[in-house]
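The following block contains the structure, expressed as structure tokens.
Omission of a single protein chain aside, the complex is shown with its protein chains in their original locations.
Chain nomenclature is as follows: A and B, assigned in order of appearance, with residue numbering initiated at 1 for each chain independently.
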Amino acid sequence: MIAVLIVATLAASVAAGTSLLYATLGEIVAERAGVINLGLEGVMLAGAAAGCAATSVTGNPYWGVLAAVLAGAAISVVFAYAVVDCGANQLAAGLSLLFLGLGVSALIGRPYSGAIIHGLPSMSLRAPLEQGAAVLSVDALVLLALPATALVWWALSATRWGLRLRAVGENPAAAFAAGCNRRRLQYQAVLLSGACSGLAGAHIALAVAFTWAEGMTGGRGFIAIALVMFARWNPWAAVAGALVFGGAEALQLQLQASGLDVSPFLMNMLPYVLTLAALPLTGRAGRLAAPAALGRPYTGVE
Amino acid sequence: MQIERTFWKVLIAFAAFGLVLLIAGKHPLQAYADTAVFVLGSLEGFTELFVRMSPLVMAALAVSIPARIGLFNVGGEGQIYMGALFATGTALSLAHAPSWLLLPATLASGFAGGAVWALIPALMRIKGVANEAITTLLLNYIAPLAVGYMIFGPWRSPESLSYPQSPKLVEGARLAVLPGTRLHAGLLIAAACLALCAYVLYRTRWGLEMRAIGGNALASQHLGLPVRSYIGACMAIGGGIAGLAGMAEVSAIQGRLVAEISPGYGYMGFLVAWLAGPSAAKTVAMAFLLAFISSVGDVLQITQGVPFAVVNILMAAILFSVLCGGKRAGALQ
Partner (left out) sequence: MKLDTQRPAREASSPLISAHNIVKRFGNLTASDVDLFEVRPGEVHGLLGENGAGKSTLSKILYGYYRPDSGEIRVEGSPVSLRSPAEARALGIGMVFQDFTLIPALSVFENIVLFMQGLPRVLDRRALQKQIAEAAASLGTSMDLEVPAGALSAGDQQKIEILKQVLAGARVLILDEPTKVLAPQECSGLFATLAELRSRGYGIVLITHKLDEVLEAADRISVMRKGRIAGVLDPSAATQAGLLALMFEGRGTREMTRRTARSFGANALELRGVCTDDEGHAVPLGDVSLRVREGEILGMAGIAGSGQRELGALVVGRTRPRRGTKMLWEQDAGEWSIARLRQSGVAFVPENPLEIACVGGLSVAENFALGERRYRRGLGIDWPRVQADAGAAFDRIGFPRPPLAARMRTLSGGNVQRAVMARELANRPRLIVALYPTRGLDVRSAQAVRDKLCASAGEGAAVLLVSEDLDELFDLCDRLVVMRRGRIAGEFEPAGYAPEAVGAAMVGAAEMQRAN
């Protein structure tokens, strides 16, 4: 019985963790370039709403995914402009992006509120257990998650672009002295992060919930930001983190389904409490791993 | 000069929002006009602005007091909910106490609820665990769940089983309301908090020390200022004021604890604080603006079927407009 619970939770962790992983990967790239994006939540919502709308209109969920990615990147442009070109406070600009995403998603998503969306097709893998009900549903985005992680890791560590991006995030003045184009790199990083968060939103709407509801991402965007710290800005560690936090959500659903008499409100708190509790565990070494120029607008010579 | 620039930025933002609504097939000018008629043409509409300004001013103080020493408290929303929670708890358990005790106790516990909720991220900041921006945001999600737990559970009112809320609070725990309107004593509390904060900031040595820490925390440390104590105190006081806003919503407006005690006042308060900076007069002016925007949201929802959350686009437009206009234009310090 416990075995079924564990396997079922693991299976559900993958479903819940995939969106977290995409958002975290994107944010790792942005933060390595020195930009912290508090508005991830808004971008994910915009992606989810765009995904629902496009899927409903075209009948094809893959168009929905594309729309989500584009929506995520598009909504991030004004944030990138504020932060990279205008040198605005990154935390305030991030909140502004949050508001924008909240509003735009509400506007786009309203016609589809509560409607059933035929989202991404998935394969079901059954676990060979006696009780037999543990199902891992694998859709296209789940399949792409690990390759995406590998791609991000490779890009950051083995390409000229990744090296320059990391230099900008550590020391923009030195990067400028080395000839890096800070503006272009930070724009690219932020737009990439927006696209990934849009993708994360698409997964929630089209592969987990199959509908649209206002604010449906429920704070996952902020959990992703905490996850970046927890993973010490390392893409592979983000996989582990996403599974753990996805697991917290999954655990809560499983416990409810198994008839445990705990208030759903308390169970819903689990992922946030877990995140808060995990922050002290990142340790001093983890905090020192942060890109040195993270969050600071660049005011030097260019 | 500053006022003029801010005015133009706000105007541009309204225009941009209008454009977005047009693209979505709605009628922005109609909505703006309807709102203006409502707030200027009816007693209900006019007083409603002030009813909204009360929590907005307090939520703004929750942001700007910690901002004076360089902290970023975006947890106003959660602190409002916890203030509401604590206040309800006191009001329900002391329901038979005399009103000279009940009301102050309810006020105090509302403050305490917000203060406690803000102290958690403060402690994490002091210990160097995490920046308060992320911790306060996470706590914003936990607080409404705590409220939901209580009103679905131990505090579930037997009267209304169809939707959850707490039992009605006794008269002794309720803030005075101007008859015929929803104007309540919370407005006076907000004004008092604003005045007190302005006085402390510019007329006392605590204010000087806060401005020093906000200007240069390292140098302040070297001068022997107790920076960590200020972190705790400023977060607690800011959170406490937001808690009072929550208490006022329960005590004066709703009369009981309900699931959605705040339609996003915490975040709107952030915007007020960012636009107003340290100036008390500007805080009132910006709170007025946000109250108006809040009414626009209601009007859009009622007359054109647009979800209230869409108003966030207008808020984003204003904030981006200010942020992109140069570094000094609109900042917390």
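For this structure, a couple of remarks:
Going forward, a contact is a pair of C-beta atoms (placed from the backbone, for glycine too) under 8 Å apart; a residue touches a chain by one contact, two chains touch by 3 or more.
All values derive from a computational prediction rather than experimental measurement.
Among the chains on display, the ones the left-out chain touches in the entire complex are A, B.
Taking the complete complex into account, A:178 is the one of A:146, A:178 or A:260 that touches the chain left out.
Listed for chain A, the residues touching the missing chain in the whole complex are 158-161, 163-164, 166-167, 170-171, 173-180, 284, 288, 291-292, 301. On the side of chain B, touch with the chain left out of the figure occurs at residues 203-206, 208-209, 211-212, 215-216, 218-226.
In this section, only the chains that are shown with their structure count from here on.
Averaged C-alpha coordinates put the centre of chain A at 28 Å from the centre of chain B.
Interface of chain B with chain A (complex): residues 20, 24, 72, 74, 120, 124, 127-130, 133-135, 137-142, 145-146, 148-149, 152-153, 267, 270-271, 274, 306-307, 309-317, 319-320, 323-327, 331-332. Residues of chain A that touch chain B in their complex: 38, 78, 81-82, 85-89, 91-93, 95-100, 102-104, 106-107, 110, 214-215, 218-219, 222-223, 225-226, 229, 263, 265-266, 268-269, 272-273, 275-276, 279-280, 284, 287, 297.
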